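Only a single protein chain was left out; the remaining protein chains are all shown in position.
Up next, chain A:
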């Protein structure tokens, strides 16, 4: 296995690498399109604003195009997941367009602070290989102000005032809105499951 973590400049990269280390898996942090193409698994982490994250990816010639054409399992985390969609309300930025739909901001409500920060339960029908050994109702850690609506791509959802996608999948493309690297045992299981996926096609 060869894991490439795309260096999107976000603040969660160190904790993600340590979480991968704890699984005993080596990883390379890179923006080199050739290295990303050569990897067996790719993780796109992201923290901060979607527009900033997109523009950092665009700085490396060929990187965005490479990400769009990957065939190996790829997991976007948090803003990394949001970038997988067509666009985000945050900065009205066009994203990678690997998944249909638009990421939107949580509605302003007096009883629900935004950003949503905290441990929430995963709601899902078992079956996805990504959720092996994880039970509906298990808690994972979220930090976000934007989310993807529930759609046919939703593998697991969570509820914060409204239901939103916690985990999505389309073919080889996966996205987690929560932070598996900071979600204790459940997060570690998710990363393990992802790294056990075989290349499709």
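Criterion: a contact is a pair of C-beta atoms (placed from the backbone, for glycine too) under 8 Å apart; a residue touches a chain by one contact, two chains touch by 3 or more; residues count from 1.
In this text, contacts and distances are computed from a predicted model.
Entry comment: the absent subunit's protein name, as recorded by UniProt, is "imidazole glycerol-phosphate synthase", drawn from "Bacillithiol biosynthesis deacetylase BshB2", "ABC transporter substrate-binding protein", "Raffinose/stachyose/melibiose transport system permease protein" or "imidazole glycerol-phosphate synthase".
Take chain A: the residues that touch the chain left off the picture are 11-12, 14-15, 18-19, 21-22, 47-49, 108, 110-111, 113-115, 117-119, 121, 139, 141, 143-145, 179, 181-185, 187-188.
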